[in-house]
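Let me begin by presenting the structure, written as structure tokens, before commenting on it.
Every protein chain except one is present and positioned as in the full complex.
Right, chain A next:
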Amino acid sequence: MTSPLILLPGDDVPPENFPASSGSAPLRLGPGLRLLSSQPTPTTSSKSHSTTHVLSTTQPGILSTDHKRNGLSMQTPPNRRYIPTANDLVIAQVHHSSPDYFHCVVTPQAPQLLLGQLSFEGASKKTRPMLKGGDLVYARVLSVGMGPGAEAELTCVNPATGKAEPGGLGPLTGGMVFDVSVGMAARLMRASSSSSAEDDDGAVAGLVILAELGRKLEKVGGFEIAVGRNGKVWVDCANGGDSAVKATVAIGRCLSAVDELGLSPADQRKLVSRVLREMKVES
């Protein structure tokens, strides 16, 4: 395996690191990369690359190439500030509302993002959700503006289908939000998106904490979790009954401990048992 390629903001991505595309599939860019220009190459013969892309990085990190999905992304250091990127799932907090939009806070001390009053599943003028300041929404970043004064927009529906896709988008009620680093949030996203497909050893990025918590907390009614790429994790144990609060706090403590200490999978399992015992949650 070749040594990882570390790029700084403004560096051009060398073309030899592009995924070997099959030609038709579009190139998928992850966060931290920006397309500067793409030109169709003169189709001389049976060249597989039909377009030449010029990519530039906007964040420092390690370049990773995904040949299977024809994607490129940057692995950034864990504690970097969150910068909205299109298609990210985030947990936003409504700040105030105006006739057409909810103004949402995704990162504190950063410009607010707009969430259309009607961009919810099945929302019409009469049925739209009435959110007030301080309410939480699980939303997808629809677009990020370019240049000064540009406004980024959020949405809770897929504009093409009118459904809340992926599932779970919309207002979050109850529960608790825990802050984790942005890198940890990204790891949790990767872990949860693949854990359904694989068995309990599906340790993506060395993260087994969610699977372990899910197994241990099954008896107290399980829990709901929503991970926002902006470093927020919403947890709710609505079926937990008496131990709901304790279980929620236990999950939050486990997440922040794994985030801060960088535990190995075995240590993560030990941590879950220890925290649950300390919090006196029967498992």
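To be clear about the criterion, contacts are C-beta pairs under 8 Å (C-beta built on N, C-alpha and C of every residue); 3 or more make two chains touch, one makes a residue touch a chain; residues count from 1.
In the analysis below, contacts and distances are computed from a predicted model.
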Per UniProt, the name of the complex member that is left out, chosen from "Exosome complex component RRP45", "BUB1 mitotic checkpoint serine/threonine kinase B", "DNA repair protein RAD51 homolog 2 isoform X1" or "Geranylgeranyl transferase type-2 subunit beta": "Exosome complex component RRP45"
Per the touch definition above, residue among A:Gln59, A:Gln93 or A:Thr155 touching the missing chain: A:Gln93
Contact with the hidden chain (one of A:Asp88, A:Asp135 or A:Glu153): A:Asp135
Touching the absent chain when the full complex is considered, from A:Ser37, A:Gln109, A:Thr127 or A:Thr161: A:Gln109
Residue among A:Leu5, A:Leu118, A:Met189 or A:Val249 touching the omitted chain: A:Val249
Touching residues on chain A - with respect to the absent chain: 93, 95, 105, 108-109, 133-136, 172-177, 234, 245-246, 248-250, 252-253, 275, 278-279
